[in-house]
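Structure in structure tokens, see below.
Yeah, one chain of the complex is gone here, protein chain that is, but the others are all in their spots.
Naming follows writing order (A, B and C), and every chain is counted from residue 1.
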Amino acid sequence: MAETLLFNALRQAIDEEMSRDGTVYVLGEDVGQYGGSYKVTKGLYEKYGELRVLDTPIAENSFTGMAVGSAMTGLKPIVEGMNMGFLLLAFNQIANNAGMLRYTSGGNFEIPMVIRGPGGVGRQLGAEHSQRLEAYFQAVPGLKIVACSTPYNAKGLLKSAIRDRNPVLFFEHVLLYNLKEDLPEDEYLLPLNQAEVVRRGEDVTILTYSRMRHHVMQAVKSLEKKGFDPEVIDLISLKPIDYDTLGESIRKTHRVIIVEECMKTGGIAAEIIASINDRFFDELDAPVLRLSSQDIPTPYNGRLESLTIVQPKQIEAAVEQMVALRV
Amino acid sequence: MAETLLFNALRQAIDEEMSRDGTVYVLGEDVGQYGGSYKVTKGLYEKYGELRVLDTPIAENSFTGMAVGSAMTGLKPIVEGMNMGFLLLAFNQIANNAGMLRYTSGGNFEIPMVIRGPGGVGRQLGAEHSQRLEAYFQAVPGLKIVACSTPYNAKGLLKSAIRDRNPVLFFEHVLLYNLKEDLPEDEYLLPLNQAEVVRRGEDVTILTYSRMRHHVMQAVKSLEKKGFDPEVIDLISLKPIDYDTLGESIRKTHRVIIVEECMKTGGIAAEIIASINDRFFDELDAPVLRLSSQDIPTPYNGRLESLTIVQPKQIEAAVEQMVALRV
Amino acid sequence: MVQDRTLPAFQSATAQVSSEEGLRLYEDMILGRYFEDKCAEMYYRGKMFGFVHLYNGQEAVSTGVIKAMRSDDYVCSTYRDHVHALSAGVPANSVMAELFGKETGCSKGRGGSMHMFSKEHNLLGGFAFIGEGIPVALGAAFQARYRRDALGDAAADQVTAAFFGDGTTNNGQFFECLNMAALWKLPILFVVENNKWAIGMAHERATSQPEIYRKASVFGMPGVEVDGMDVLAVRAAAQEAISRARAGEGPTLIECLTYRFRGHSLADPDELRSQAEKETWQARDPIGRFEAYLLEQNLADEETLKSVRQRIDGLIEAAVKFAEDSPEPDPSELYRYIFAER
Partner (left out) sequence: MVQDRTLPAFQSATAQVSSEEGLRLYEDMILGRYFEDKCAEMYYRGKMFGFVHLYNGQEAVSTGVIKAMRSDDYVCSTYRDHVHALSAGVPANSVMAELFGKETGCSKGRGGSMHMFSKEHNLLGGFAFIGEGIPVALGAAFQARYRRDALGDAAADQVTAAFFGDGTTNNGQFFECLNMAALWKLPILFVVENNKWAIGMAHERATSQPEIYRKASVFGMPGVEVDGMDVLAVRAAAQEAISRARAGEGPTLIECLTYRFRGHSLADPDELRSQAEKETWQARDPIGRFEAYLLEQNLADEETLKSVRQRIDGLIEAAVKFAEDSPEPDPSELYRYIFAER
């Protein structure tokens, strides 16, 4: 297949699943006639009609709850958060009902739904439009959390998320929609619970996800030239974390750096470090290093903003220090 | 002063601050005529009138936002979450406006407000009434998070929280309201950012907060008889964490157990372990152990519920294993 | 005593209930009442825990609405859910066992009083947070319309009833859902059980406009006010709303003026409601009133009614025994039901 942009890969995933299964539908703000803020659902309204691509009023808590109710009764909703940050308003429905209801109902109901949309720090979008909700939602039981990072994995993962019989929070990144990649002609699905080894290496394990994967790979380019050989793993699933893949790598490299875009305090890396501590403490030759965003709302000013998130140079320096100096 | 129940200690704190400062007011569901679900505001409506002890409609997001607006313009609201879980509905106002607005406004506004109420796992209250929101909110920038655990610290901390010029999430525990303690006659305040060393010891550092402090102390009683000498620290401030006090202890014991009531994944202990790893890795003789609630919504059934949270016996066993076996 | 609204008049004679139908309604109300009385007893005897919210006094609403629905319709409740569950057909055994936290409970002992669920009976829950059930109910209603209009299933004419209280109508989710329901003409009944109080908050102190049914008008939705102590009045309003919904003509807001005869929950000291107010409403007891109606209209005699009461009595006793004898959940299944099972 010709080069496909990430947002089109997502659209293909939705389109394929909608044509395969009549119970799959999309709802959210401007997903229909407008085609979605980031054009992920463009053309689907015309193809599937206004019920299957439902333009909602600006009422995040209620339309998310409505999606839950429809999932309990047999539909497979895909909620688009125009920006995932807006789903702070739907926190109650996502936590209590999408996340916990199946358990609390003693298994009466399944909630097969996907909640997807753009998150992350963009280009000077200001604090409220630069949220990284993966950190806020990771403690909610019953949710799966997935972050895609390439057109290939975006498509394969979203298809699996749609077919999954559990609620899946699916994070896209506002700055990755225009990534391009050749996609397979044939249908494919990717497992939701498996981390992706992006580059094999021996020196150090770099764990990352979403856009930071690309910052890491940029750093790796320079590092390779300097003779370093890092292993890079894209977590893909932020909840649960694939500790099999992580463990294999850690047992080889004995060194871990985590690069995340969420804030440091209470972030994804915090949980991973704690779990590595539980599981692989004796394997570590050095404390796990976390490179996270600063613990502040994202400032608008471009220079401050770029100081807020982790830059490739910092990753480079961290690897050099950890590996070369054998700290 | 005669023995004071924890809920009365809280009431005294509010009463004293309200009489000291006319801009302090309380708002929430049933805080007025009803006197609060757990009687924390009992009598204050009669004393201060209906504007200063404001009974609100059941509209958590909006009345929390209203509190923010009133704080921006010079009042000092105390929002009571009838149960802190209900504030999931107010997540947007708490995160975007209470937490981030001061920063995003470039320091234009201060938000001196307290959001307080009961949290934690009670006695078979079911999943939705057994939330531990400290884990969900810990990643929000700009918030202070405090958990009280005794009548003495409840009073002193709440008074400080009310005087603090920043938004403070103040967690009480649904099962601690009837704790009794002699309180000082004179006014006192306690610092919000200081952990409390509950028991000095040499063997191991136990970090805990809220109700789990009491589970820990129950375990310590038996442990003492068996000759163990653990140091027990009540974190008090869950954000930021007082790493000075923790560090001092860790440099002495070289062993850490964290006992928390929130779920393991993305919990408070996760962040602490990651930070200990950052700061005190070389001091550790063993991986930090976390004893957390199970990663499930709290089941109603009593037996399942008690399996969900950490019990004193488990703490005992963990200390014994870590210290005696010198793992 | 908080000021009372005049209950709207209803001509019971126009209701045209058969004897059989009348007894069905009567039995359902008795079931609700006796079940709740037994809960109080069991709670005080330490058999059930947590917050237990009883429905006494409001039976005409549950029975009036749910018994007018089909078994494949959907019911969505709150924390005050035992009686809605019973009316929806969940056996007293399963509801009682749930309250006892047993594996045989309708939520397998995981939910408790505030979280009754039954997929089999299309009971969507059991929602402990104010208002959060309304969007879920909307979703079930959307689902029916979706099956009919997007999937072409002409048989998909199920209706959903969402129950909630006066206090809940000040919450944003209520309004958001009124709008979406009317906008998309969803087959849903918003049933407000206006019992004048939200715990200790009198309705008039919480809302700037106490006549809730009027709020429907600004959403282009019919809103009706009903004497919630008269099962036939409730039933008539429900029937009209249900047939409108089933015909694809959209939602209705039904405000039932009612009263709870007990405190908010079994933990509530109930000190704010005046004796006079309680007595006024007690005198309107929906069960006594319907009994009188059945006798007056010769739809039943004392004997028959008594035998209904006795049967229900026995059924409740059996439910308690069932609950007591049932096994607790297996601790090894602590993590079961977190995710769907393959």
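Convention: a contact is a pair of C-beta atoms (placed from the backbone, for glycine too) under 8 Å apart; a residue touches a chain by one contact, two chains touch by 3 or more.
Values in this document were obtained by computation on a predicted structure and should not be read as measured data.
Visitor: Would you mind listing the shown chains in contact with the chain that isn't displayed?
Guide: A, B, C
Visitor: Looking beyond the chains shown, say which of C:70, C:214 or C:321 touches the absent one.
Guide: C:214
Visitor: Kindly state which of the options A:43, A:74 or A:126 is in contact with the chain not pictured.
Guide: Once the missing chain is taken into account, the touching residue is A:126.
Visitor: Based on the whole complex, identify which of C:93, C:171 or C:258 touches the chain you can't see.
Guide: Touching the chain that is not displayed is residue C:171.
Visitor: For the chain that got dropped from the picture, name the residues of subunit C it touches.
Guide: These residues of subunit C touch the chain that is not shown: 170-176, 178-180, 182-183, 205-209, 214-215, 217-221.
Visitor: So that we can see where the missing chain sits, which residues of subunit A does it touch?
Guide: Its contact residues with the unshown chain are 29-30, 33-34, 37, 55-59, 61-62, 85-86, 88-89, 122-129, 294-297, 299-304, 307-308.
Visitor: Contacts of subunit B with the missing chain: which residues?
Guide: On the side of subunit B, residues 22-23, 25, 48-49, 51-52, 56-57, 59, 61-75, 77, 92-93, 96-97, 101-110, 112, 141-142, 165-166 touch the unshown chain.
Please note the rule applied: only the chains that are shown with their structure count from here on.
Visitor: In terms of CA centroid distance, which chain is the most far removed from subunit C?
Guide: A
Visitor: Which integer distance in Å separates the CA centroid of subunit A from that of subunit B?
Guide: 31
Visitor: Report the inter-chain centroid distance for subunit A and subunit C in whole angstrom, where each centroid is the mean of the CA atoms.
Guide: Computed value for the inter-centroid distance: 41 Å.
Visitor: Give me the residue numbers in subunit C that touch at least two other chains, ranges are fine.
Guide: Residue numbers touching two or more other chains: 107, 109-111, 115, 127, 129, 172, 338.
Visitor: Could you check subunit B for residues that touch two or more other chains and list them?
Guide: Residues 61, 88-89, 126-128, 295-297, 299 of subunit B each touch two or more of the other chains.
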